[in-house]
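A protein chain is absent from this complex, but the other protein chains hold their places.
The block that comes next holds chain A.
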Amino acid sequence: MDIKEIQSLIKFVAKSGATEVKLETDEIKITIRTGSATGGHETTYVQQVPMAQAPITPAAAPVASAPETPAQKEAEADSKLITIKSPIIGTFYRKPSPDKPAFVEVGSTIAKGDVLCVIEAMKLFNDIESEVSGKIVKILVDDSSPVEFDQPLFMVDPS
């Protein structure tokens, strides 16, 4: 059921004079309550079955829009992030040498071409440069731990 169908359903219920209508399908559960029972305002609830109940604001206007749950927001934010993966098998190092500070931390601003980490394999030391500019959001691997080919290493927010 899309948002337009929900909107027309709300209008239909409001016009009908019914105080409450419940609709349940495999994927959605909707409860629409009209004004009289809750003190003159129309209240609408839309619920996506697998998620927590998300009330739609008790607005004067009878137009409902599905709010984003925290999970949805995170998923959307993650989809904007770029994952930097390991090009080789080896040992992941966050520092150029043990007595030096890490190349990047969470929150570091990076430019294209900046070195993010070193991956050592068979005495080859591989400086991994960033292909993007942005901000380090997550570091997914601990210092000095083994990494596989294509294993995600960093999440970068390019915006």
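Throughout what follows, a contact is a pair of C-beta atoms (placed from the backbone, for glycine too) under 8 Å apart; a residue touches a chain by one contact, two chains touch by 3 or more; residues count from 1.
We adopt the following convention: contacts and distances are computed from a predicted model.
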Of the listed "Biotin--[acetyl-CoA-carboxylase] ligase", "Transketolase", "NADH-quinone oxidoreductase subunit M" or "DMSO reductase anchor subunit", the name UniProt assigns to the chain that isn't shown is "Biotin--[acetyl-CoA-carboxylase] ligase"
For the full complex, which residue in A:Ile128, A:Val141 or A:Val156 touches the chain that was left out? A:Ile128
On chain A, residues whose C-beta touches the chain left out of the figure: 87-89, 91, 93, 97-98, 113, 115, 120-131
